[in-house]
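First up is the structure itself, then whatever we jot down about it.
One chain of protein is taken out of this complex; the other chains stay put.
Take a look at subunit A:
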Amino acid sequence: MSQQYVAAIDQGTTSSRCILFDRDGRIVSVDQREHRQIFPKPGWVEHDALEIWTNVEAVVQDSLRKSDITPDQIAAIGITNQRETTLLWDRETGEPVYNAIVWQDTRTDDLVRELGAEGGQDRFRAKCGLPLATYFSGPKIRWLLDNVKGVRERADRGELMFGTMDTWLIWKMTGRHVTDVTNASRTMLMNLETLAWDEEILAAMDIPRSLLPEIRSSSEVYGESNGYLAGVPVASSLGDQHAALFGQTCFDPGDVKGTYGTGTFLVMNTGTEPVTSNNGLLTTLGYKIGDAPAVYALEGSIAVTGSLVQWLRDNLGLISSAPEIETLARTVDDNGGCYIVPAFSGLFAPHWRSDARGVIAGLTGYVNKGHIARAVLEASAWQTREVVDAMNADARIDLTTLKVDGGMTADNLLMQILSDVLDAEVVRPMVAETTCLGAAYAAGLAVGYWPDIETLRANWHKAAEWNPKMPAEVRDREYHNWNKAVRRTLDWVEHEDQA
């Protein structure tokens, strides 16, 4: 028999990719295509769902052709996707009723405030793990029902389907209307305990049940693909951050992965019971493999990490490319007393202060651009520390190893600083494409391409490792100073400027 591979489709915010993996979890072929970002008004972001589908079909075909692999060599297809992005389409014609509303879109601002008027921002938190916020799909569905002509009526007649991008792709490929627990957990509409749509939340948001897909596990055969990969089982669906957790083989409670890009997403496996956060983290699903119990997770995101480096490059012009930050930061031995808190649009987890704005604190005549560069890298590390402390407190487990991925992991100095401030081992895995790998793993498990989770663990190899070198008293003093800088960001925006 010819060599078999698993195809992972990563339907992301800016592009769609297809990566083929072999049995050792190695990348065999990659293809990628960007799609348009549509900005109809300030704060609005949309995608053309049909353009995305065309791109997905193209990257699947091209990833095979590039490496002379034929469709019969594909054992399974896995899907990972940008989360929360919301689409409604016609059950009969497959025609979207409106562009997909992207997760960053803030048009549901007023709606979210209105929904929170009764019971506050955490009104549904006990059931769905999430605070009311513009990101999540539930309010976006409601906006479409209220604002696009004829949609409410067609929905009431049962003519329409809702889906996040995973559901849209699976429906296009197999004709089945399904989603997985991780994607469903980002709608605000799923009950974390029962893993079913919650009638009470649906009623409160006034969303008809008939729109919603069936909630399935993250790893099972949803159906067979038609088209170019005809007959190949479509066998996994995981939101991007959940897929990265799985691809990093964070299978044990307390395992944490951190994806360092423009922002940073930290996710901790908390085992088979949902953990309610007292520290402003999100409770979410980790993954669910077939009939095995669902694994839950705590998620904390940091809005500004890599984008602070870009700010240094584009707004201050201190460096001409992002990687040069390391070169500049290494011209000095420490931060020279300087701290940067990049609260560009407020402080998120675990502070949640929208009135905060960024500061550069501790400036003296001694501070030079090398110190500023160092403070920029340290800001990513201390923000990680704050989220990890919150995770440790909520889950009552102490982090021992942080598994990192994403573009910023190329910065060795940042990785060392992370290890120093967390007082924990920081590990970069061999395959940096953990999101796609996670989707491939889940699909491969479902069809028996990989026999079990232990095999996946054996595939995981360290590409690099950093261990703490900072003396405890230095760490404590620096954390104390960081916290002082954080306090100086508060109460900056006063009520009248807020609009």
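Here is the rule we go by: contacts are C-beta pairs under 8 Å (C-beta built on N, C-alpha and C of every residue); 3 or more make two chains touch, one makes a residue touch a chain; residues count from 1.
The rule we apply is simple: contacts and distances are computed from a predicted model.
Only one chain is not pictured, and the protein name UniProt records for it, out of "Glycerol operon regulatory protein", "Polar amino acid transport system permease protein", "Phenylacetate-CoA oxygenase subunit PaaB" or "2-oxoisovalerate dehydrogenase subunit beta", is "Glycerol operon regulatory protein".
The residue touching the chain not shown here, chosen from A:273, A:465 or A:491, is A:465.
For the options A:31, A:198 or A:411, the residue in contact with the chain missing from this view is A:411. In the complete complex, the residue from A:278, A:327 or A:368 that touches the missing chain is A:327. For subunit A, the residues in touch with the chain missing from this view are 24, 26-27, 320-327, 407, 409-412, 430-433, 461-466.
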